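Removed: one protein chain of the complex. Kept in place: all other protein chains.
Showing chain A:
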Amino acid sequence: MERKTKLKAEEGRQDIVITREFDLPLELLFRAYSEAEIVEQWMTTKVLKLDNRAHGGWQFETKDPQGNVVFRANGTIHEFTPEKRITRTFEMENTGFPVQLEFLDFEALSDDTSKLTMQIVYRSAEDRNRMLKLPFAAGMNKAHDRLQEVVNALK
């Protein structure tokens, strides 16, 4: 079954909404967000900190094969309600992009399927567009593909 990820970015607004339906029970979808070792696998990043609770925080870091840090981000957890909602901030370090606010809503569609709705609020509509254009400008998908090749070669 193909379940496509949808992205809504209305003009003139400073937020985006990403929705995705999963062929997974709600419990497993939520575990993919709550357990550090699982987050590391699907986000392909190292989890330095994941303190999932109100007033908690997180920090992720990605290094290239030479050991240089290519990505580091952190944030504060404002709400952590299991199998329901995570509210957190997201800030990429050393990039000049302002912090953004993320609302992640988890819901069960059936016993075996679930849905994630992720609303990201940016400081301004301009900041939103700059951020959205980042993978477009940097060819992030290509970089992601290359990373995948590297990982596959190690197996």
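Here is the rule we use: a residue touches a chain if its C-beta (ideal position, glycine included) is under 8 Å from a C-beta of that chain, and two chains touch if they have at least 3 such contacts; residues count from 1.
The criterion applied here is as follows: contacts and distances are computed from a predicted model.
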**Message:** I notice the complex is incomplete. Of the names "ABC transporter permease", "Sarcosine oxidase subunit delta", "Aspartyl/glutamyl-tRNA(Asn/Gln) amidotransferase subunit C" or "Putative ArsR family transcriptional regulator", which is the UniProt protein name for the chain that's not shown?
**Reply:** "Putative ArsR family transcriptional regulator"
**Asked** Thinking of the whole complex, not just what is shown, which of A:R31, A:K46 or A:R85 touches the missing chain?
**Response** A:R31
**Fill in**
Those residues of chain A that touch the unshown chain are 3-7, 9, 11-12, 18, 20, 22-25, 27-29, 31-32, 38, 41-44, 116, 125-126, 129, 132-136, 139-141, 144
